[in-house]
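What follows is a set of notes on a single structure, which appears directly below.
Only one protein chain is missing; all other protein chains are in place.
Here is chain A:
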Amino acid sequence: MTEQNQRAFQKQKGVFVSDKRRVLGRWVKGKSRLVKKIGLDFKTPKEAIEGTYIDKKCPFTGNVSIRGRILRGVVISTKMERTIIIRRDYLHYLKKYNRFEKRHRNLPAHCSPCFKHVKPGDIVTIGQTRPLSKTVHFNVIKWEPQQGVDAVKQFRQF
């Protein structure tokens, strides 16, 4: 089991691992796993239901709820463990010149292991959660893979 790679035993809160019924083989519905719907018509990925990863910050299998803002952005960096940086572009209007200027903001978001193969350039929908760390208050809830290397550098307003 590759999910037990930490110094503490990884398990889902709310799932009793040593349930007698499981031990005796009476419940044979496969592994018990807590999966939930996050609401707002977002589909729970198959990997979240069938996978074996343990992530307490995952919106589908962990102890966080998605509430507040739902944003979209382009993935810039996936170098961190289970978190990604997203870039959100927008236009800022200058009244004096009647014109717009390009601005952007980077947002760190938690990326659950159910979203495998997320790479820079992909478009991602993130939902607001309670603070998961000092800077992370968002969680990836939908992933749209993109092709093309230059997708990161395009100005895309969602």
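Keep this in mind: contacts are C-beta pairs under 8 Å (C-beta built on N, C-alpha and C of every residue); 3 or more make two chains touch, one makes a residue touch a chain; residues count from 1.
Just so we're on the same page, contacts and distances are computed from a predicted model.
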Listed names "40S ribosomal protein S8", "Glucosidase 2 subunit beta", "Embigin" or "TP53 regulated inhibitor of apoptosis 1", with the criterion being the UniProt name of the chain not displayed: "40S ribosomal protein S8"
Identified contact with the non-displayed chain, of A:Q6, A:N98 or A:Q147: A:Q6
Touch residues of chain A, complete complex, unshown partner: 4, 6-9, 11, 16-20, 23-24, 108, 134-135
